[in-house]
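So the structure is just underneath, and the comments pick up after that.
Subset of chains shown; positions unchanged.
When the chains are written out, they are named A and B in that same order, and each has its own residue count from 1.
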Amino acid sequence: MSQKLAIGKLAILLASLSEEELAGFRPALQEVKYCQGKVGSMNMQKVISAVETAAKRNELIQDHLYRETHSLYHAILEGIEGVTRGKPAIGEMSRTVGLRFAIVRGRPYNEPQEGEWIAVAFYGTIGAPVKGAEHETVGLGINHI
Amino acid sequence: MSQKLAIGKLAILLASLSEEELAGFRPALQEVKYCQGKVGSMNMQKVISAVETAAKRNELIQDHLYRETHSLYHAILEGIEGVTRGKPAIGEMSRTVGLRFAIVRGRPYNEPQEGEWIAVAFYGTIGAPVKGAEHETVGLGINHI
């Protein structure tokens, strides 16, 4: 069960690096399916929806299968745990997020039977709903799909 | 209060990239103090201690000031929230972690009065206490110091 492909690391890099900084990682990115997106909100539901919509539009998951929706949903929630660090709320806690996100789908393990996995990464800022009153935040969720 | 230096991103990169991959980020790293370390354990207390010890040994914090210990401690705990995604336990939950970590101390904001902040990042694996039965995990905590 050794890992050959770090889909989580790729997701984090896709979410946090500039196009230029990503250049060196293009070869590894060719081995996975991925998409990137952005969302800024005080509303957690909007953050979740933004990732789900991007995943469906870019065919990272099969829209009509609950199985895949379920896998993605839990990966998103795990990523949000990192972003919100223990209190999965944004607006209710009087804070706002400005996030870039990336979804990566691939085969991280050598054994073909381990199949596909999905990684959802967030990188951006969290803070008071006042411009500049914010600091960085990161989250990563991974699930079998 | 605009941000000039992404200490969180630097910490994540220090924790997840190889020496070679880090080459392009050396200029930015010159503007901060940082250290790197490794810890593998089923015991959360050991993970916390490993980071605290590295921070003190590398003079990222002033050992004799509780103020700085307190700041670092909360940054570590926030990073662990991302690693453990909502259930801050490892061994009690029958799982183990193998982590690289980085601590970055610097001045992320343009205003000199915003002073120094500290970032603690983790990157590695979490999983069953069986070789290979694990996936990637990431965490980031940030605090004013």
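By definition in this document, a contact is a pair of C-beta atoms (placed from the backbone, for glycine too) under 8 Å apart; a residue touches a chain by one contact, two chains touch by 3 or more.
Predicted model, so just to flag it, every value in this text is computed and none were measured.
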### Task
Count every copy of the one sequence in the whole complex, not only the 2 placed here.
6
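Heads up, the rule we're going with is that only the chains that are shown with their structure count from here on.
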### Message
Between chain A and chain B, what distance separates the C-alpha centroids? Give it in angstrom.
### Response
20
### Interfacial residue positions of chain A with respect to chain B in the complex
1-3, 6-9, 12-13, 16, 21, 24-25, 78, 81-83, 85-86, 88, 108-109, 117, 119, 121, 123, 125, 131-133, 135-142
